[in-house]
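Only one protein chain is missing; all other protein chains are in place.
Then we have chain A:
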């Protein structure tokens, strides 16, 4: 880099400096054009990589050594090779072919497989390298056609529409005036939407004939993997420009290999990076050969076996050498005095030891199961081909795609997955945006039910009667899934605000960057959009009658269907203020045919609302309700956009336009200036409404994710999307739930941006790292505190790409990992492919078994890196599939893949391997132990022929059958009981204890067998009437028989289900041994040698038959006892399920609903916590708002999914709570700071006393209120969150008194109402006590009415309404955002428990979603309520805006519950409170109504707070109970 660069170029120095600091080692890349200059100037530099690419693993030359090396990564292969070599020596106890044959088969098959696969890759490479492209030849001055591989850095090439870019190009020009082109990056990052690229202004006019004028040099950073970053400068030379000048280059001018050109005829580009230097190649990692964890463990066991083997050999050879030297000469019968071979020559004990070692090494080699690897391969191939590949539950009919196991190595790894790393777009979602709902002029339209709503409802056990709208909708088309009679056709013109509606549609049709393609017929036109959202909006406009027909650079033509006519209108586009992440909005300024200048703007609600015209009357009217709609849409999982417009004064516009043009032309800080000027015109907007778009989830994703969560699998979603989108999807697929505490880590903040802008990269990095570190610390601290406080909180972590960049740095990654591991869900946004792989690698370091799933080329790195890579097949891109280990068509197929196939494969393979080691150790040990009686001379007790056949014949079938067909449970039970998956995750069947157990058992059995055979049938014993004595051969046969029987019975003992295959393999194998003995013994003696007629020698021996019966039984008895006992005392999960299934089979009725779903278990506990957490968050929000004065809304782009759940920091919450006199208890509850205190509130005079307690203490709490005035009313709400607490309420009233209360499960409530010396007030009544929960009881209900006059009467207490699943209802009440069901002007809104109960119980009688909530009364109803006496309080049925009337059935329910669960009476009593606005206290609302004169009603009302002693407390209470009103009122107050 020349030192004078700074002086030459006016800006961009920051970049240059930054990158020169970062990359001082690797020289910058300099690309010259025309190339001659380059060669001249950089003769010394080596030329840059060419464009030829290879992706093969081997070349012809390296194939043999490299693939052999691969094979010898398996220890056992090394061992078997060694054994094979040794078996050539004369010291071998076996014949060489027995060792060479299996080895050759194993190695050969594996290498052939490798070769075929690599050849396929090679063919693909050749195809790619030979693609044609047009390259400018500077010598000739013309374009010529070359192949891809012949492109070099510095070439100028032409790419036509639809072609792929052969290398990373600098975009010079396109065949259009603007110098823009659209590209599709599907292969690169998996996103299907188009992206706009922009050429430099200086080069954008170059064309075919003038391309030779291009001259200059590009200096840029060396090749790297950062997809979205590019820093470089372009030194333009004459004749391109008048005078040489420096121009900065941004990523916007780069066209990357892997993308393809769309919507642009052709472009010219300068090759900057070629071949393996391109970003896509830099991002790709070598396809690793994966091995499963089990296999690695197998290697370790084999190592252990080696150790055992060596020690056995060593023991043996030392003893034998000693004995040979010392005693052998005496043993004349061993031929000691004649020409001894060296292995028996006692005079050289060293040689004897070594040779004996070799003998023993081969002999005891039966410890190492030679057939194991072959068997594993066979089993896995069948598992993947026949079971995974042919599973009908993983077949996707729409795309005709079955699941494919592309490698068979990893089947059992599927059963051990801890963490799934998933791509979002195309994997979780279909990447299909559909226009779903909208709100125009304060009216919400669209009747659909989103998936998340459905999921939420399902989760709560509600059945939604999903209308058949979807199928009925004749307007339905891609991008459009909307139906509302009020808008369709021309109906919209009959709606109020027709003008507004019209503008709304026009905005949809005009404010975008979409390009129409194809014939201008609605059915055939295609819209090319940068993002599918935009397309959805334009399509919506089309359906509504504002059809975008044509677009040029300046004119948009619409075919408008208006009530009176259909016309084609041309709108002149004056300016486009583009969307970017800081502006979060886009605007277009158009001139209408009427010559009006209108600005249309769409964007995030926050930014739009800030710019609304305060004076415009309609705005005020719409603001509130539109916001509400947006929040409703948001919480239904939709992506919302706020729409607004304004009319511009032509003079103002002209003036502004000048400034705008000026800003556009400015060279310094252009973007900022343009933004600033844009700001000036985007103001005084008039609100139109909002749109809601659904990004459809893949089928069954939420259910699948839920199941995976139950199986204990963490899910990390890694997406290239924006944070907001990611979060929305997270909610939609129930990855994030409201109960979770969410942490967001972002990398960008003002300080950092500033530093970056100033080019102080190092400082910026430093600052970012420190910021992130403190954030991470905070998160970790919060988690620790929660853990210490025993709060069973679940966490979700959201992190963006920039923060991730630092989080993955060596300094922070451990910390990041620790935090991430504790989260139930992690969302990484804006992630590059390499980062995906890095995250995967990071998670792997934790020791987790990871599974990466994705559909695009951007996921390849991750897929390869993870233990298991899964590709989504059946879609366009094949890269992910090609790199994956398993390919499935849908995300939801993960559940059968993991929970059925993975689980079964894991069990089968581990069981098989364990059995293999067991039988081989058992068998090998018998050989060894026997050898101790034969001086370790190396004489096997068995004949070497059947000794070899033990592994490959007599015990080969049974393990294979286990590996293929064994099942502990029917396969669907794996899905029904997802927690069964834990067995694999925790590796329960192949961890150290399990392996030690099997091996220990082998040794035990070996010892028992040898002992029993050699003691009971030793060489001094006669085994038959004829007096013949046992011989070595007979003993061998006997021992072998017992070994064969024992191992098979042992296997039979662990098998859970017996198919005919099991029977065949087990009994068949045993039988086979005898058949072999008979058949082989009949062969000529030359072949059968000492086995000749061997069966005859034992068949006549009763001793033999009796022994082979007793020895296996004796061996198995202790094991059986142990297993039976363990099963009884500590049954495994699957055993319990077996038992349950057995019970069901016997016809017993077991309700398993609760046990299959983790979330139902310990429901109350979890739910209380969830509710409390939510309440706490609400309080926090409220307090924050109070303290900051801000609206406290989330700063995000689209209205956040659910504003209520955006509480990030429990510490802040704690502080906030402290400020208002509360503390957060260990269980996450809000408790009044003075813990467990009694509240005595006396309010003499007219007044109501309201006390609230939030507490969880076990002490008594007393709320007592005394009112002394005639019409005083006491209403007490107590013990809401009390559990195991006694709440006593005493109200003494000299007037009508009423007490009401409500408690949660387990609460004991005692109520005492004393109607005082009444006098004027005749009556005291105790109202309802609603005690909920099965265990709750209403202990007291005494009413002491001191009735003064005869008119007084005591109303007996109403029996508490005991509802069982009230908790569910309570939670429902909380989680259903009440705002969505709020009637704007409703004064009363409460929930009727009765109806909820009914609903939950499944009475679906015409219940719709909306009827799940029973809005409380209207004002009229309320007064009616207040008139009613307590025991016959009529239930007030209010209707929620537009909701269906309640069914009679429900009404009935409510009547039956009348006066019990909930009632609200709201009427303001003069002195009681200023506001009559009743809080909507769902479920637990308690109100007292006790006034026969219709005089007074008492209500517990949030707004009464103002008259209360402790307003904060009251507000907290109401806030906790009902989220909405607070924010609303707050907003009113604030605004």
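In the analysis below, a contact is a pair of C-beta atoms (placed from the backbone, for glycine too) under 8 Å apart; a residue touches a chain by one contact, two chains touch by 3 or more; residues count from 1.
Operating definition for what follows: contacts and distances are computed from a predicted model.
A chain of the complex is left out here; the name its UniProt entry carries, from "ALA-interacting subunit", "Myotubularin-related protein 7", "tRNA (guanine(10)-N(2))-methyltransferase TRMT11" or "Metaxin-2", is "ALA-interacting subunit". Summary of contacts with the chain left out: across A:938, A:963 or A:984, the touching residue is A:938. Of A:232, A:275 or A:389, it is A:389 that touches the chain left out of the display. Only one of A:139, A:177, A:330 or A:485 touches the chain withheld from this view, namely A:330. Checked against the full complex, the one of A:617, A:1027 or A:1147 touching the unshown chain is A:1027.
Residues 93, 327, 330-335, 337-339, 341, 344, 359, 386-387, 389-392, 395, 397, 399-402, 404, 712, 873-875, 881, 887, 889, 904, 930, 933-935, 937-939, 941, 965, 967, 970-971, 977, 979, 982, 1012, 1014-1033, 1035-1036, 1056-1062, 1084-1086, 1089-1090, 1092-1093, 1096-1097, 1101-1103, 1106-1107, 1110-1111, 1113-1114, 1117-1118, 1120-1121, 1123-1125, 1127-1129, 1131, 1133, 1136-1143, 1150-1152, 1154-1155, 1158, 1161-1162 are the ones on chain A that touch the missing chain.
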